[in-house]
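Only one protein chain is missing from this complex, and each of the others stays in its spot.
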Amino acid sequence: MINIVLLAFLVVIAIAIVRMRDLLAVSMLLGIYGLLSASFFVTMDAVDVAFTEASVGAGISTLLMLIAITMTGRSEHPERHKPVLALFVVLITGSLLIYGTLEMPYFGSADAPIHLHVAPHYINNSMQEIGVPNIVTSVLASYRAFDTFGEVVVIFTAGIGVLALLSVVRRPEDIIKIDSTNNLMRAEYLILRIVVKMLIPFILLYALYVQFHGDYGPGGGFQAGVIFASAIILYAMLFGISTARRVINQSVIQFFAAIGVLLYGSVGVVSLLNGKSFLDYSALSADPVAGQHLGILLIELGVGFTVASVMVIIFFNFEGRRDNSLTKESNKT
Amino acid sequence: MLMGLYNYWVVVVLMMIGFYIVIAHGNLIKKIVGLSIFQTSVFIFYISMAKVDGGTAPILVEGIKQYSNPLPHVLILTAIVVGIATTAVGLALAVRLKEAYGSIEEEEIQKKDNLDC
Amino acid sequence: MDTLMNISSAVFLLIGSFLCISGGVGILRFPDFYTRMHAVGVTETLATAMILIGLMLQNPDGLVDLKLIIILLMTLFISPTASHALAKAAMINGLKPKINRQADNERLTSSKP
Partner (left out) sequence: MLIAATIAILVVMIMAITRAIMGPTLYDRILAVNMFGTKTVLLISVLGFVMGRPEFLDIAIVYALINFISVIAVLRHSGKSIFKTTQPEEKEKEKEKNS
């Protein structure tokens, strides 16, 4: 019942986003949109998905939008002509899609084709074959590990893309200038600094809990990576980027991003060398279930490394670009 | 029928709203927002299909027989993180375009391009 | 014992819901940003605490209670901090509180004998 209300909220927010011209307001509404969809995923029993949406939507997505908008400008120009054609195309496509849904099995019906094919195997046999209570983790990390490997490589590539697009080389005097503005900021927000300093260890600890508890409850490498990165981003925002860079060097993060993918791939290669197929963890140990446990632990660790470092790389480069454009402006004047 | 297909219809509406933003608005950041609405509608579609009446979250507990389908959850879980990474690349492109052209409005960028030719 | 727990949990949940709604009315009806923030900031921590305590009384299981206590502690620390940060940001960026000097003066003069 509650999912109907949440979906109605989602539609209202989406319509408001269409009509709004102030991009910062749009990014705030997008934050509400993320919160709502996470609640919806909880009502649909998809706790792992809700967890991921929560860890991504709570911090990083709104943050990236905000930083990008501070660099590109706040307001959107109104369109010159009425978008009649666009409306027409959208209405036609929408009505065709609605026509398509009429043939679909009703929501929640247990005999829909999607529930008959592979899913019963996962639900009934994963405990004997993998030995992990969380079926989502066992499908993610063992049955469909090759798929997940592809996703991790995509995330890694996105990190490289942002690095190629936004990274800047700084002169030392610019660094000093940026540092001085950041120090100014540090003196101002005493309360925030104290609370955040107290909070960061908890967030890091919680990220580790999510990373290693993913076999038994909701969680895993993807979520843990994002939460870990959020803690570092929080530190960087309050204590200055250059302080954070001193703590966590950029080249070290890039190294870790590569290490994660490499760890994932090498687990596959090891099982290949032991005479089983790629990413078949039962080759890792004499006891197949113990091998599965070891394999899942290793590849979740790889995923966690890559996701956390790519998120930190993205944030550092966006912020670095912004600081750079600011110093350019002040040099001109 | 209304209750049985409500979720899918909402998905179609959200998808079309995202689609409309992408094709009708000229601002690149707004287009990225539209893409992410479109993306979320696909997530909602998959997760709605995975729900089974009377089922519960796919984490094995003694005494529960009926679970929701775990496979769509896996697909969407990875898609969310990939989605934020690709959105970041899109935003980075928008930032570079702003630096190069001084604007992120589609029409103005095209005008400048035509002047250069 | 069980009925006592149930009743007290229901009472806590109801108080929490009432506080939630009063905060919501505040954010809708108050005239400017700072008063709205006051309504939300004041009710938020207590409402969260009441609802979470109500939930704790529903379930005597150790781990779940521990998680609820963690949520409660974090909310108690973070929510006022976020309000502080937001008010500061609004102040720095030049959002001025709405002050109705005329009404204040009238009230002062009328209260004087």
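Think of it as A, B and C in the order they're written, each chain with its own count starting at 1.
Definition applied: a contact is a pair of C-beta atoms (placed from the backbone, for glycine too) under 8 Å apart; a residue touches a chain by one contact, two chains touch by 3 or more.
The structure presented is a predicted model; accordingly, all values stated were derived computationally and were not measured.
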| item | value |
| --- | --- |
| Touch with the omitted chain, as defined above, among A:T43, A:T93, A:S109 or A:S285 | A:T43 |
| Contact partner of the left-out chain, one of A:G219, A:G260 or A:G295 | A:G219 |
| Contact set of subunit A toward the excluded chain (per top definition) | 2, 5, 9, 12-13, 16, 22, 24-25, 28-29, 31-32, 35-36, 38-39, 42-43, 45, 47, 50-51, 54-55, 58-60, 62-63, 66-67, 69-70, 73-74, 185, 189, 192, 196, 199, 202-203, 206, 210, 217-219, 223, 227, 230-231, 233-234, 237-238 |
| Touch residues of subunit C, complete complex, unshown partner | 9-10, 13-14, 16-18, 20-21, 23-25, 27-28, 33, 36-37, 40, 44, 47-48, 51-52, 54-55, 58-59, 61, 63-64, 67-68, 70-71, 74-75, 78-79, 81-83, 85-86, 88-90, 92-96 |
| Residue numbers in subunit B that touch the chain omitted from display | 56-57, 61 |
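To be clear about the criterion, only the chains that are shown with their structure count from here on.
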| item | value |
| --- | --- |
| Topology of the chain contact graph, where touching chains are joined (line, ring, star, complete, other) | line |
| Where subunit A and subunit B are represented by their mean Cα positions, the distance between them in whole Å | 13 |
| Residue list for subunit C, restricted to those that touch at least two other chains | none |
| Multi-chain contact sites of subunit B, meaning residues that touch two or more partners | none |
| Subunit A residues touching subunit C - in the complex, by the definition given at the top | 189, 191-192, 195, 198-199, 202 |
| Subunit B partner contacts - residues on subunit A that touch it in the complex | 3-4, 7-8, 10-11, 14-15, 17-18, 23, 26-27, 30, 33, 37, 40-41, 44-49, 52-53, 56, 60-61, 64-65, 68-69, 71-73, 76-77, 79-80, 83, 86-87, 89-91, 93-94, 97-98, 101-102, 104, 106-110, 112, 114-115, 118-119, 122-123, 126-127, 133-136, 139-140, 144, 147-148, 151, 154-155, 158-159, 161-162, 165-166, 216-218, 220, 222, 225-226, 307, 310-311, 314, 317-318, 321, 325 |
| Subunit C to subunit A touching residues, read off their complex | 74, 77-78, 81, 84-85, 88 |
